[in-house]
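Written out below as structure tokens is the structure these notes cover.
Partial complex: the chains shown occupy the same locations as in the complete assembly.
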Amino acid sequence: MRIAVITFPGSNCDHDCYRALKLLDGVEPEFRWHRDTDLGGVDAVLLPGGFSYGDYLRAGAIARFSPIMEAVKAFALDGGPVVGICNGFQVLCESGLLPGALLRNESLRFQSYPVHIRVETTATPFTSHYRKGQVLRIPIAHGEGNYHAPPEVLAELEGDDRIVFRYCTPDAGLAPEANPNGSAHHIAGIVNEARNVLGMMPHPERAVEELLGSTDGLGLFQSLVNHLSAGATP
Amino acid sequence: MTNARTPGTGTPERESSAQRPEPRPGDPEITPELVADHGISQEEYERILRIMGREPTFTELGVFSAMWSEHCGYKNSKRLLRLLPTEAPWVIQGPGENAGVIDVGEGLALAFKIESHNHPSAVEPYQGAATGVGGILRDIFTMGARPIAVLDSLRFGDLASGRNRYLFSGVVKGIGDYGNCVGIPNIGGEVQFDQAYDGNPLVNAMALGLMKREELIKGEASGVGNTLMAVGARTGRDGIHGATFASEELSEDADESSRPQVQVGDPFTEKLLLEASLELIRSGHIVGIQDMGAAGLTSSASEMAGRAGSGVLLDTARVPVREEGMTPYEILLSESQERMLVVALKGEEDEVRRILEKWELEAEPVGEVTDDGYFRIEEDGRLVANIPALPLTEGCPTYEREGSEAEEVRRLREMDLSSVLEPEGDLSDYFLELLASPNVGSRRWIHDQFDTTVRTSTVIRPGGDAGVIRLGNTGRGVAATTDCNGRFCYLDPREGARAAVAEAARNLVCTGALPTAVTNNLNFGNPLKPHIYHQMREAVLGMAEACRLFETPVTGGNVSLYNETDGRAIFPTPVIGMVGILDDVERAVGSTFQQDGDVIILLGENREEIGASEFLYHFHDRIVAGLPPVVDLVAERRLQHGVLALAESGLLRSAHDCSEGGLATALAQSAVGGDGAPRGIRVKLHERFAPIALFFGETTGRVVISVRPEDESEVLGMCRNHGVPARVLGTVGTVGGPFRIDAPRGVINVPVEQAHHQYYDALPRYMDRDEKPEDPRSQIDG
Amino acid sequence: MSRFKVEVRVTPRPGLLDPQGKAVQHALDSLGYEGVDSVRVGKLLVLELEADDAAAARARTEEMCRKLLANPVTEDFLIEVSELAPVEAE
């Protein structure tokens, strides 16, 4: 199966995502340039982390106008799985594919270290490989990861089981100290209503090898692969 | 007595007088004051007259001023630098290029270099530090290498002052924002706080890059007729004369007078420039590339010509500018960031432009390579400068000066410290307080602001003894560290420099890496003062001796002089950036204890030393005195081999070097460091000497390791074989257990959580709370 | 055609947490400035553009704000237009 990794000017996790996807059997990652207008019939799309256009105005604000984003939108509306990681999450929010916005970290500082996140739902194409309540250890690296949405949107996310990951303590508790950026409801990742678009701040692609400290991110990619191969065999 | 050396013979006077630029309307007249304002001495000006065979134009004067500044011309350090060992079979590129390059096996080459941005950071910490990172990254990718890691070596004054906290937080944020945006992991560095750096912080940034051997490209303007192209950001009026500025002392009103020299970094453009440059280099359309760094277009163009033995012809009117009405003088000397000078093959300019356009950047032809050996500048076709390139780049007079030690330093060194060693018995309170000293406590506050894991190759993040990065898919790894204890260097620059090299090597072997090569940053005060010149010479001699013995040649570096505020110099700070190779990166060793029951072993020997220690500074009125610890390089060498052998046999559960804060601190760092939960320890020391020195003295040449109980005798045996003193100290305890060190005359006994809290609170207690109301800017976003 | 200077003030929506404002207020407090009840930190964009008249300049900027310059979920914006010079005068 083929998965597109989009490179915007300023993306810097595109190669990391590519490398992580390569570890999975049967996956062919392909780079797509922001000026491309066609996804070329891929099975899934990944928007990587980084600082598209320097994040100078607001993170993700300028990237959302890239030509490729038209294709990504169409792909998503058509039910295709889309994952936005870090800056990718920000781009998805800015482009309206996910609700809400990502504000400056409450500390006003960039924060980069491994955090614990709790899997809140396995009913997505991206988390079926995990257990509900499972705690993952995955690095974050962002300055604007403070998820914000109006109360009614948050209620909807809660009610529809659309919060996919929350920041937590090593033993799965929710606590302000375990929330690295002040995110509403400890949100680390959400899906859209149709559940095919995931945005998350932590970097699962940085947690796929024992040598680098954790393999907890592999499950996400494996879930996606399972989902795709299930769909591929009618 | 100064004794200037005459550069190469044959100053080509005749040709130069033949092509004499007309005076440019609007340019000021050359007066002795103007010459002096350019930082050019009488003697140097006379040399310029000899080289030119006439009076220089205003533009030419600016060019000389920049190229003969300390920063570009190394006039006070060049002769000392010749003392450093620079060769080894694995050195591909030694000093002289944008970065040093070594062979790291598997057909790969590693480029690495360190660079200072001290003066800009003193004026504008955020932009100063950010552009420092930008510059060092460009030095790496102009060699054809993809940057894979950065480190930062920092010095600030006492954190009790709001100004210092402002500088510190601004610098950290600047380093972080720049490197994070470009996407290069930070894997380590160091920071020391001492009032000697009040008002004159040091910001040294180091970068590493990886390439295939054959991708190496140099900064040479070769091939007559080839086209010089300005690539990347446009040229503005920023940083004009930054190189000269970096070679002057700061004065009280530095903020005011230095305003126009502030350069603003644009990491986004840098990221594009990085990708574009690597693509360009691999495309084969260019023969040379160089960063427009200090002294901008002037230094890049003239150095590229100098190295190739060619000449260049540039037209400033063709350089893309950000502001209207810029003069040739300004365009030549601007230090606008994120620009490159590229030598494109004649006729392939459009291909070059196309690659740059893909990355939304500009590339404009601005001149060509010539064969007449001249640095020739036109403005819209009219000659404004015409200088022989080689004398310009190499002819800067170099000085060797008399040096002598300051009387004050001798006195401090000989100070009687016996009363300091008096406390005995329960020393737990001293211990806890020392753990929370800004010089001993955790640096997490710093490196949590740095992306340390982007590029998915970081095997050991900051917080250990050295950072470790894997080298692509080769299974190999590279470790890197920066080290220097300015206090040691102040009290004895030669010993201090030896200690810095030794500590760097020790840090590397603790991770399992073989020390391989060095880049260095010589941070000193005003070299015209005899005691400063003495410090420089002694430090270089010490560095040279240690590097020679350790077989770690110096492949490059940077010199930053005039680090003085109101006549007071910083501590001599010859920062060592060292890289080492791991044949098997899976064998990389961390610095934290892993398992209760593991045996703690000390390699090396304890000595009754307390001179130059953090203990002294912290508890005794910020005093820096006494004899710095003795460095036994031969014993160090044996220790390195011993630790490496242990690491390679997979016997080490952890290894950690003893430095600031001494043995007790090193044990604590291994107990509470890392991301896991803190573990207690139970340790017995047998030395009967003063427990203050035993616990907190900074004797060098010591490493604390932990091993599985069943490996103990094998480990001790290997140490014996390598001639390394090794002794079992005790055992690792349980998570949350007591942290206890017993000695004949003293004891430390605390709950490990308390040590943990103290250690991690060291910087936040200053930076995250407003206990100090005069600390405004450090708390808000810059 | 004239040239206009357009100032766009982008501010965090009321009710939205403004950590930057909070930090500034805190810092002012610790500097001893009393009586500062509230601080909000926003963005200021200063554009120079050509348009037929002030109304057109405003309309165009409003569109830019809606599309790009402000995030409707978190930010409000306010536009102020002033004429610089008729284009001929350049």
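Read from first to last, the chains carry the letters A, B and C; within each, the first residue is number 1.
Going forward, a residue touches a chain if its C-beta (ideal position, glycine included) is under 8 Å from a C-beta of that chain, and two chains touch if they have at least 3 such contacts.
Every value quoted in this text rests on a predicted model; they were computed, and no experiment measured them.
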| item | value |
| --- | --- |
| Copies present in the complete complex, per labelled chain | A x1, B x1, C x2 |
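In the analysis below, only the chains that are shown with their structure count from here on.
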| item | value |
| --- | --- |
| Separation of mean Cα positions, subunit C and subunit A [Å, integer] | 31 |
| Gap in Å, rounded to a whole number, between the CA centres of subunit C and subunit B | 41 |
| Centroid distance [mean C-alpha coordinates] between subunit B and subunit A, Å | 36 |
| Shared interface positions of subunit A, touching two or more other chains | 108 |
| Subunit B: positions in contact with at least two other chains | 780-781 |
| In the complex, subunit A residues that touch subunit B | 9-10, 12-13, 15-16, 19-20, 49-51, 53-56, 108-114, 139, 141, 143, 203, 205-206, 208-209, 211-212 |
| Residues on subunit B engaged by subunit A in the complex (per definition of touch) | 173, 176-177, 180-183, 266-269, 271-272, 359-360, 444, 447-459, 470, 585-586, 675, 780-781 |
| Contacting residues of subunit A [partner subunit C, same complex] | 57-58, 61-62, 65, 93-94, 99-101, 103-108, 146, 148-150, 182 |
